[in-house]
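There's a structure below that I have some questions on.
Heads up, one of the protein chains got dropped from this complex, but the rest are sitting where they should.
Should a chain be cited, it is by its letter among A and B, assigned in written order, with residues numbered from 1 in that chain.
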Amino acid sequence: MSDTILSVKNLTLDIPMGSGTLHAVRGIDFELKRGETLSIVGESGSGKSLTSLAVMGLLGKSITRQADEMRFEDVDLLKANRRVMRSLRGNRMAMIFQEPMTSLNPAYTIGDQLAETLRLHRKVSNAQARARAIELLEKVGITAAESRLNQYPHQLSGGLRQRVMIALALMCEPDLLIADEPTTALDVTIQAQILRLLVDLTREMNMAMILITHDLGVVARVADKVAVMYAGELVETGPSTEVFARPSHPYTRGLLRCIPQPGKTERGAPLGTIPGIVPSLIGEVTGCAFRTRCPHARPECRAPIPERGDASHAFRCIHPDGALSQEGEVA
Amino acid sequence: MLPFILKRLGLALLVAFTVSFISFSLLFLSGDPAAALAGETASGEDIEAIRRIYGFDRPMLVQYGDWLFSALRGDFGESYYFKLPVASLIAERLQVTMTLGVCGILFALLTAVPLGVVAAIRPNSLTDRVALFLSVAGQAMPSFWFGLILIVVFAIQLGLLPPSGAATWRHFIMPTIVLGYYAMPAIMRLTRAGMLDVLGSDYIRTARAKGAGETRVLFKHALRNAIIPVVSLAAVQMGFMLGGSIVVESVFALHGAGYLAWESIARNDLPTVQALILVFSMFYIVFTFLADVLNAWLDPRMRSA
Partner (left out) sequence: MTDATDPLSREIEGPSPRQMLRARALKHKALIFGMTVVLLLVLVALFAPLLAPHDPYAQSLMNRMVKPVFMGGTWEHPLGTDHLGRDYLSRLIYGARVSLLIGAVAALISGVIGTAMGVAAGYFGGKVDAVVTFLINVRLAMPVVLVALAVVAILGGSLTVVICVLGLLLWDRFAVVMRASTLQVRRRDYVAAAQVIGASTPRIVLTEIMPNIFNNLIVVVTLEMAHAILLEAALSFLGLGVQPPTPSWGLMVSEGKNMMLFEPWLVLIPGAVLFVLVLAINLMGDGLRDVTAPEGRS
């Protein structure tokens, strides 16, 4: 498996709070191959953004990170010091954030900010860096790229800013791109364009991508693999076609019922909802975190849950088939 | 940006005009400036004579118009006490006050900004606590008392610095510290709050995600944005400080414009007092105007607006 560029095993993230420790991410594993797109799906607060920040080494100082393994290409991320991490960030792994409106520095021009990324990692002249910036702005579909270089972020629309953010992330041709809800803050029409762009670019540059989203519609269209997160745990992972065809965890099924599907969802029928609220993760958490909202919950759900399925499509539930055969799920 | 500057300039002029009227009319509060000028022992005839000589018998608005037009030409009349043109008297005394003001604001900025930055980088650290203590104490410290303590310690006990006067640069050390300490708390707090705010912003995370080092993140990306409001505040504080130099100058017997104001008030020297109120107000108006323009220029969002 020399193709694997990122592997994370048993990652745990704890945040100390006034009233105890918040176990934000608990023992998650995932792997990513070159050119592959993995989508991490979950509600807000499920720990998906924290997971990506942990990979980038951008966690806040108060958060403790523990893992059995975190490897990016030839680098052991658990042992990498700050200088090594800095040389990776923006260079071999890059990230796009949710908020294009505030993610660019208001005090500098687009050109300065794009050029900075390249000049931080390559010995190039300012002119070369700006030429590369123009090239990339064109690549992400920005017209009149040269004149954009001297503009400030506030002069651009949200969609354009997100394109600039993408260009910024690609300046050094990274092997891994992490996109944290890159389309959430944008208009619906722009969302599709940006998503298309990301998919095209990852193919063209043979880049691996982690796409974080709460939008299953997005996942179905772009991801090779899906990881469903709930309350800090991975509840189901697998190839996206597999997971969409045979969702095995009750939470995944609940999520899927929340989105309308042409041909499947009946006209006029109410869309599904998942009743209840995400539990507090402060203090010891054992067993299945979804049990307080799960229609198939049993007393055994409080005990540690075995992993089921096979290596490619796995899920964590006490029911061998994820209670698929049982009726009575709340619509 | 030009429309903004013109609009701001118009406002400054209007404020200046209003202030000039207020500072002129303030001195009619007593009812009869002639009586005040003549002193308590003067006879009715003396007062009458003074009233005619100085034109106090004319309507107040006429006197104001007269005064304003002279003032615009740089003529503030003659000092009752010094028997000299007020304008040249103030111009001469302003040198000391301006020196003190510039030194004071530089001292404040050079201590408050680094302290605020360090406090913001490590909130709740020892430095943060010291900075907070200094700013809280600074706001509560009566400047005249602080000045006297410095004199007792450094001039009297240790004999390191001259206690009063303005002869050498060493005479300016203690007044600078006292005046600067007055402006420090506000600048420190704003720098700290601004840096904290900026350091938590999305674009700082972007800078880190680019692989920028901490020094670069702090100074190139964060401070550049956090410093913008500090510039305005420093200008406002500079305006306040010149007005507040009256206390410091009297403590250290620095014969600047503030000291002149104190003397003139005590001597009922109306033209000098009127002119000084106007001059100090003008400084404030000019400084805040320049600060707003500089601010607009520093902030690209306003530059293109």
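What we mean here is this: a contact is a pair of C-beta atoms (placed from the backbone, for glycine too) under 8 Å apart; a residue touches a chain by one contact, two chains touch by 3 or more.
A quick note: this is a predicted structure, and the numbers were derived from the prediction, not measured.
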What is the set of chain B residues that contact the non-displayed chain in the whole complex? 11, 14-16, 18-19, 22-23, 26-27, 29-30, 36, 123, 136-137, 139-145, 148-149, 151-152, 156, 193, 196, 236, 239-240, 242-244, 246-247, 250, 261-262, 265-266, 268, 273, 276-277, 280-281, 284-285, 288
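One rule holds in what follows: only the chains that are shown with their structure count from here on.
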Show me the residue ranges of chain B that touch chain A in the complex, using the header's touch definition. 201-203, 205-213, 221, 224-225, 298-301, 304
Where on chain A does chain B make contact in their complex? 56, 58, 86-91, 94-95, 97, 99, 102-109, 116-117, 120-121, 152, 154-155, 165, 168
